[in-house]
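All protein chains but one are shown at their positions in the complex.
For clarity, chains are labelled A, B and C in written order, and residue numbers in each chain start from 1.
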């Protein structure tokens, strides 16, 4: 027997959970003017998150998927991407979506069950979230292929969950991305759960990063609760993509501190103790500690930020709650570019009937 | 950056293309009484193969998929399996199917377009071949799971092509097989082509064996034209499976010396020169050389074998050609266990109409 | 006897059959420790062990595919697809393999397997959680498609589906999961498949439906009765094979037919029933066959789903028009 191929999966982290620097920081992270916006974005997202849950609990919004504890992944991605890159998001990466111009009120409207929410006012190109887990991994291949055809030095980022990596869609996508060396970065948020299914029930692979080996390109694991590591890894992968050196799979290790959604009760399948243990590693406090130690952040800044975030979220909630309802006939307005005459009478019927209240 | 995981893909070969032993032979291969049946089975399969093509070319059978040059894979698998293991085959592994009791006439009947062919007279448990590429990788998970539930020390072998490893079905299957540590061996016949698509267009992975890394179990590459390597690798993997140590992925390196099927014209996408180069590595002559050197095989044996094979194949062809046609109403006979009354009139109509001749 | 709702009836049937037939197993996403997102498999893992109540990875194609492999090996899998919108990735295996294995091997192998999935809207769920895909399955030769409309029928039909020697797609109306309760004796008695059930006798019009819409249809029938219109109400229950005889007999009596389903109209299963009436019941028809259906639009998100699903009023209006037709 001889050895015909060998592989290594690297791991990286810059700021550990105590806020201590464990390896030399990348250049951007030496500039607190860059770090502070990352911190702010994470806090803002978390503020949004609790408000959204409150709206759901008080019957003013439908099922909501919180991303409590996973803030660094979304924010790190958002910060690393250029405006004209394309994001193909999963549903927990609000941090990335907000950074790229999606409005909080749009996300709220979405979870209230209103299609108009995906017609983002300030983000015209990114795909909306994909509810059928993993399917968008393939959509991202098309997006990246289009970018490659157009040769514009742009790249795509696709975010997905650990559970999603069990879908065939995902593997068909990464395999093809490898063949065509697409400008495409997959970021897997490994939050250890797919609803109640734990990582060990999901796959026997020691890491998700190594799944890239099946597709012939490189995979790496990072501390997904370290926003510096996320931003750095995504940035490097995007540069590689732009150079024409193909796709990268980044496994961001994080943890879902919330229930799966507001329709879920995680206490059925995990203990309070396990949950508490993971709070230690959450992404926000470590960065605060670090910034505080750098003396670029303090109680004043923190208090001001909390107020700002609360005010911003409240404005967005108000906008959301004041959104006028859609006429039911709207379900035909964007079914086709021009509604075929065969369906005109159905739209007409709905127009006449008006809204049915639940 | 640290390294969090490392992997190696082993390669093995015992008999090289010149018939020379390149590493110590496994025990079974030191016994020419075991090697000769392997040789005979490969020759028999190849004899069958040319006859099948002749039948198609003369309009006495439909499209046929030859496995010229891939004899060692099927025969090696067949020889390694126990009778009560279960084979979940792809369409080119006639060698394994014949070994396990499928009749040549059944294979001919199959390619003539007759469902009755899959009702194997002497093989009741193995699945029939699966035409939708890759789907049976998932069926094999169910088969292996059933074996595990029944705890009978049996295992399943699933054979698939290199092209099939691009299907999501395959990855969902191997991933689950890894999670449940199923008694299951996947053998990929890497014959370098999926119709016209070359390996490099199929995947950027240096080996197919490494795709097992994505599923968290071991993969290995072997010389698939060395029947000793095939039998040995499958045997080892089956033993591992029976021990409860889970699945294995074996990539058998071979080459499709034929067209994809009789409906294909490979000269559209590969040169005569490329083809000739690969004839050097085909599996039969190397074993003949080796057996001849051992002085357990000679011209007499060879001549006798050729005659025997020709006679056996001819008998099977005669049986095939003499198979009485199925009544068209037969299409309803095994649609359900008991045909629901809603469809009785349709079966009746067909019974009355009788056979329509093409 | 305590009354139970539809999802509890499903659970009861599963437990009964797993208790009495050791070859039955359940598989799907989150069906183990979590008891299923709707709790249809609650308690089964504790009772029958994790090998027979199998949490799968997030792999719908695998769930369908491995059910095929299991059933060829004489294990009887009852697979759960978490929501109907995720069933479509399973169509490949259902159409190309589950439905054909018996015919392909002329009876040597077969696929007695059940795929359960919630179906239909009305619970304010996210996108892809409210689909009504029955017509697609009804087009597939070699399978059965069964849809219960009450806890009682869910229990009896699910038992029948599990015991059926051929593949069954079992669509559970999400909207009914917790809508009402019934006494459901846990006696292991299966209901008959392949037959429509006449839920209410009537003389003026035949109202045909299935699944969750049976609720609106029955309310409509009662309301109509107060205005002197007596509807005969038929619950199709087994969509495929279709018991057209019962429907034809009823329409022969009433001369009028209104078919109600939630799925989009175009090529919905109502078309099959109406087409049979146009072919085999034409001379008995006194009025056009009316289909009251979901729109030929994408099933909307929560805010508009009530506007999409046929309402009691819409059914009543259609019946009135049909009865008044002369």
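The rule is short, and it goes like this: a contact is a pair of C-beta atoms (placed from the backbone, for glycine too) under 8 Å apart; a residue touches a chain by one contact, two chains touch by 3 or more.
Since the structure is predicted, the reported quantities are computational estimates derived from the model, not experimental observations.
Of the listed positions A:127, A:275 or A:296, the one in contact with the omitted chain in the full complex is A:127. Across C:5, C:41, C:99 or C:254, the residue that sits in touch with the chain not pictured is C:99. Checked against the full complex, the one of B:92, B:105, B:148 or B:167 touching the unshown chain is B:167. Across the entire complex, the residue among C:277, C:302 or C:319 in touch with the chain not shown is C:277. Considering the complete assembly, subunit A touches the hidden chain via residues 86, 88, 115-116, 118-120, 124-125, 127-128, 130, 132, 135-149, 168-169, 172-173, 175-176, 179, 331, 333-338, 340-343. Although one chain is not displayed, its contacts with subunit C can still be listed: residues 61, 85-86, 88-89, 91-92, 95-96, 99-100, 103-104, 127-128, 135-136, 138-142, 240-242, 263-264, 266-275, 277-280, 282, 285, 287-291, 295-298.
Where subunit B meets the omitted chain, the residues involved are 62-63, 111-115, 131-134, 163-164, 166-168, 194-197, 201-203, 263-264, 268-269, 325-326, 328, 330-332, 335, 342-343, 346, 350, 353, 355-358.
FYI, only the chains that are shown with their structure count from here on.
The chain with its Cα centroid farthest from the Cα centroid of subunit C is B. Averaged C-alpha coordinates put the centre of subunit A at 43 Å from the centre of subunit B.
Centroids built from CA atoms put subunit C at 40 Å from subunit B. Touching two or more other chains at once are residues 168-169, 172, 175-176, 179 of subunit B.
Those residues of subunit C in touch with two or more other chains are numbered 57, 59, 61-62.
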